[in-house]
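What you see is the complex with one protein chain gone and the rest in place.
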Amino acid sequence: MANLIFFYFAGIIVLTATLVVALRNPVYSALSLLVMFFHVAGLYVTLHAEFLAAIQIIIYAGAILVLYLFVVMLLNLKREERFHQQTLTAALLGLVLFGEAVLLLASRPLRLSSMSASSEPNVASAVGNTESIGELLYSTYLFPFEVASLILLVAMIGAVILSKKGLLESKSS
Amino acid sequence: MGNEPVPLNYLPIAIFAVIGAAFGIVSLLAGWLVRPHRPYRAKLLPYESGSPLFMDARVQFPMRYYIIAMLFVIFDIEIVFLFPWAVVFGKLGLLGLIEMGVFIAILVVGFWYAWKKGALEWE
Partner (left out) sequence: MTFDLVLSGSDLLLLAPEIFLTVWLCVVLAIDFSIKNLDHENIAYLSVGGVIATLLNLLWFDYLGVTGTLFHDMFVLDRLAIFFKIFVLLSTVLVILSSIDYVKSFRFFRGEYYFLVMMSALGMMFMASAHDLLSVFVTLEFSTFGFYVLVAYLRDDVKSNEAGLKFFILGVFAAGLLAYGVSLVYGETGTLVFSEMAHTPGSYGLAIGFLMIFAALGFKIGAVPFHSWIPDTYHGAPTPVTAFLSIAPKGAAMAILIRMFYVALAAFKPTWVLLFVVASILSMTYGNIVAIAQKNIKRLLAYSGIAQIGNVLIGLAAGTKRGSDAILFYLLTYLFANLGAFAVVIGVGNLIKSDEIEDYNGLNRRSPFLAAAMLIFLLSLAGVPPLAGFIGKLYIFVAAIDQELYTLLAVGLINIIISMYYYLVVVKKMYINEPVDPSPIRVSIPIKTVIYVGLAGTLILGIYPRPFIEWVVAATLMFSNVTDMVAAALPHGSGG
């Protein structure tokens, strides 16, 4: 049963992720991405990472995808013009990554049951997923957390600089 | 919540999702099976309250949508950090308040900047 659920989510993720790059209409690509985000969230639930699943839907499906769609509409792409020169590079890169995956899997016995059930769900489920994340994030991982706010600040100001038509300056000067 | 491979208390959500998807698929499929197939041009056009079609639905969005969406994403991420913080706030105490205060203060600088530069105005 657990394997079945894992392969359902994994299969849909691979399929929709392929569709994202294969579909010619960028809006369809974005919708395919939406389906993928939901299935990734499903995979997180099976791994007992409920908080991550909720975040996946709130941030990726809720905010980032909207941003993607806005950008698609902004560029007014009807159908994507494609460049096919990079097929060889892509194939080589894919081959390398595939080889790595095979190496990784070959270097240890494959246990599917351990893939769908996290090896240490007890820690998380004892106190609740969100709570344990909170405790770790605001003690051990405080440093990356505070740096994250600086990243958001740069992103915010960068977005204004790169997209705002300096209208206010021209008014004032 | 136990140690089962898939948390069972998410089963209602799964059932709900399946019913939701099935409702859409089944009703479209049923309509397609039952209705007669005699298309002509006017029938294939999008329905706009009976008036003739005057433009494509895919118009080019102005740039300001991008800034709004970008700011939305950033504040969405900020909210995400607030959830686990609120859950464990009792344990964190004063230090937790300071931690989050610094985080929010840094973002407020950016918000203030965007406000001053008129990124939030619709003009």
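Letters are used for the chains, namely A and B, taken in the order the chains are written, and counting of residues starts over at 1 for each.
Following the convention adopted for this analysis, contacts are C-beta pairs under 8 Å (C-beta built on N, C-alpha and C of every residue); 3 or more make two chains touch, one makes a residue touch a chain.
Bear in mind the structure is a predicted one, so any value in this text is a computation, not a measurement.
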{"item": "Touching residue (missing chain; options A:Met1, A:Leu88 or A:Leu103)", "value": "A:Leu103"}
{"item": "Residue numbers in subunit B that touch the chain omitted from display", "value": "88, 91-92, 95, 106, 109, 112-113, 116-117"}
{"item": "Interface residues of subunit A (partner: the chain not displayed)", "value": "100, 103-104, 106-107, 123, 127, 132, 135-136, 138-144, 147-148, 150-151, 153-155, 157-158, 161-162, 166, 169, 172-173"}
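Rule of thumb we're sticking to: only the chains that are shown with their structure count from here on.
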{"item": "Distance from the mean Cα position of subunit B to that of subunit A, given in whole angstrom", "value": "15"}
{"item": "Complex interface listing, subunit B residues touching subunit A", "value": "1-7, 10, 58-63, 65-67, 69-74, 76-81, 83-85, 87-88, 91-92, 96, 99, 102-104, 106-107, 109-111, 113-114, 117-119, 123"}
{"item": "Contact footprint of subunit B on subunit A as seen in their complex", "value": "1-2, 5, 27, 45-46, 48, 50-51, 55, 58-59, 62-64, 66-67, 70-71, 73-76, 78, 113, 116-117, 121-122, 125, 128, 130-131, 133-135, 137-138, 142, 145-146, 148-150, 152-153, 155-157, 159-160, 163-165, 167-168"}
